[in-house]
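Missing here: one protein chain of the complex. Every other protein chain is in place.
Moving on, here comes chain A:
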Amino acid sequence: MTDVAQSSSGAYALPRRRSKLEKLIQNVSFWRGVTAVIVFLCVWEVGSRMDEWLGEAWTVPFVGLIPPPTDVAVAWLEVLPKAGYWNSWYESFRRVLSGFLVAMALGIPFGLLLAVNKYFRDLFFPPFEILRPIPPLAWVPASLIFWPTNEMSIAFVTFLGAFFTIVINVLGGARSIDVRYLRAAQSMGASQWHLFSRIVLPATLPSIFTGAAVGMGITWEVVLAAEMISGGGTQGGGGLGFFIWNSYMGGSLTQIVVGMISIGIAGFLSSSAIRALGDWFMPWKRMF
């Protein structure tokens, strides 16, 4: 709820409409967040420069071994104009998105079918439940053997990572629909198709988006790990995972940190996109 200012006449003045930017600037939480990030950077800077300023004996454990943020920023500015760095972004995003989208495209209908059709569930749920606990990375060796190229193996493992999570969320969401909604719709004469498309699907949307958010996180993990494992040969190379691996091999600690922060930003962008999509698809959840 927005504050309602009471004017001197005693009547309530309507709150003025504020732009999104205005709201952000006036938001206390936003400034707390900004402060926290600045404090974090300062502590890191001071911590890692202690030994420089006061001598070896003052080396702060752990933080003292990490390059300070200013060095990282310099290294970052160096790679920013390079095509290779942006190509890493592109490669990783391409892999994450393709794996994720295929997982959504197959996982949502599969989960819904499991939820609404008993025969389908009896048949496919047991094998699904046996395969689900296998962590995506445990699939890597097998898929390297199955698939002709490294790139395809990465794509497959990425897909698996998101697929299981999405299916289990969709299934759970669709199974826990309040029976009152189904009864009300049926009393009003809804056909099976209507029941599915107008009741089951919208009622499951929140779970679909929860699954998508978690699945997106898993795809990033899998893609980066796969990029490091594949080691950037001619096939299946590149990506932010390889960027970090390459920096490690080259002994550049600052670049490793640049890569890590880049991944953090990429993940943040991905989950923001999913949240925005969720808001757009579920206007009834937007009021809070």
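The rule is simple: contacts are C-beta pairs under 8 Å (C-beta built on N, C-alpha and C of every residue); 3 or more make two chains touch, one makes a residue touch a chain; residues count from 1.
Operating definition for what follows: contacts and distances are computed from a predicted model.
The complex includes a chain that is not drawn, and of the options "Carbon-monoxide dehydrogenase small subunit", "Putative ABC MSA transporter ATP-binding component", "Carrier domain-containing protein" or "Acetolactate synthase" the UniProt name matching it is "Putative ABC MSA transporter ATP-binding component". The chain omitted from view is touched by exactly one of A:Leu137, A:Met152, A:Ala190 or A:Ala213, namely A:Ala190. Within the entire complex, the positions of chain A that touch the omitted partner chain are 178, 180-181, 183-191, 194, 198-199, 202-203, 205, 282-284, 287.
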